[in-house]
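Only one protein chain is missing; all other protein chains are in place.
Moving on, here comes chain A:
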Amino acid sequence: MKAFDYQRADSAQAAAAMAANAQGVRFIAGGTNLLDLMKLEIERPETVIDISRLPLDAIEDTEDGGLRIGALVTNSDLAADARVRRDYEVLARALLSGASGQLRNKATTGGNLLQRTRCFYFYNRAMPCNKREPGSGCAALEGRNRIHAILGGSEHCIATHPSDMAVAMMALGASVEIQSPDGKTKTLALSELYRLPGDTPHLETELEQGDLITGVVLPAPVGGRQIYRKVRDRASYAFALVSVAAVIGLEDGKIGSAQLAFGGLAPMPWRNSDLEDALIGQTPSPELWGRAADILLADAKGHGENDFKIALARRTLAHVLDAACGGEK
């Protein structure tokens, strides 16, 4: 690990200001992803700002019936929160399907959103990777790409975003609260936080230098059936090949509301409003699931080893919609 300057921040505003004026700076909270990458010298920060003691660890009701989750709330505490278990089951389920008990005790809400891809080539400094070394090329395109994206990728990068939590939050319509270095705060829809790789895969979010995520806000619960279905190579402690987060409401036998997001398919948690619009007002049927999958996968592109994800996404979506509309979970 490269040597770094370790500093502690005593407020979110101070942390943001410190980060705005330093070169090669990283905030550290849980550290479960950052330290892994620092040991491999994929992350080589000159300054590490410890934000772990900031008072951002509360889960609070919002005025409009939603929930504000502090950025330092651990994945364990969020999954165990009574309100999350009752009103946001899809989020609790997503959290519980991720990582291990030890990691969830350390990993934070903000850090989970900003964790880096597990692309083999991003992790392998002997190989080219445009995300790690801009302009060096993408070894995954013609390489071992079983875990890679079929949606949203580019000729420069097909890495996937690894989070489960963010997929559920995307389906729930979450927004992200940010402290800026100038003392102001701003809010971004989670769907606006991430950038697709294009020709700059090293730029993953719309955060500017010094910006610190301070919390995530969930809208009031919408009711309906909530499901998080994760398909992976082993039953526990593995990243998703395909995951589907669904919040589906039925009215008089028809689909009244549909909020869906997908993991394992794209460089960011993936949501497609056309797919949701196509479901609303319709009577559940296998044909409808097929049409929904056609919309989701219209631009899907396999790269060899990950071709199977197209069929797997289609089947997983059908399974989840069927379960949400009355079938078995």
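To be clear about the criterion, a residue touches a chain if its C-beta (ideal position, glycine included) is under 8 Å from a C-beta of that chain, and two chains touch if they have at least 3 such contacts; residues count from 1.
Definition applied: contacts and distances are computed from a predicted model.
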Chain left out of the displayed complex - its UniProt protein name, from "Xanthine dehydrogenase YagT iron-sulfur-binding subunit", "Oligopeptide ABC transporter OppA", "Multisubunit sodium/proton antiporter, MrpG subunit" or "Phenylacetate-CoA oxygenase subunit PaaC" | "Xanthine dehydrogenase YagT iron-sulfur-binding subunit"
Missing-chain contact, candidates A:11, A:102 or A:285, resolves to A:102
If the hidden chain were put back, which of A:14, A:54 or A:79 would touch it?
-> A:79
So which of A:54, A:92 or A:159 would be touching the chain we can't see?
-> A:92
Over the whole complex, note the residues of chain A touching the chain we left out.
-> 1, 3-4, 6, 28, 31-32, 35-36, 39, 48, 50, 52, 76, 79-80, 82, 85-86, 89, 92-93, 96-97, 99-103, 105-106, 235-237
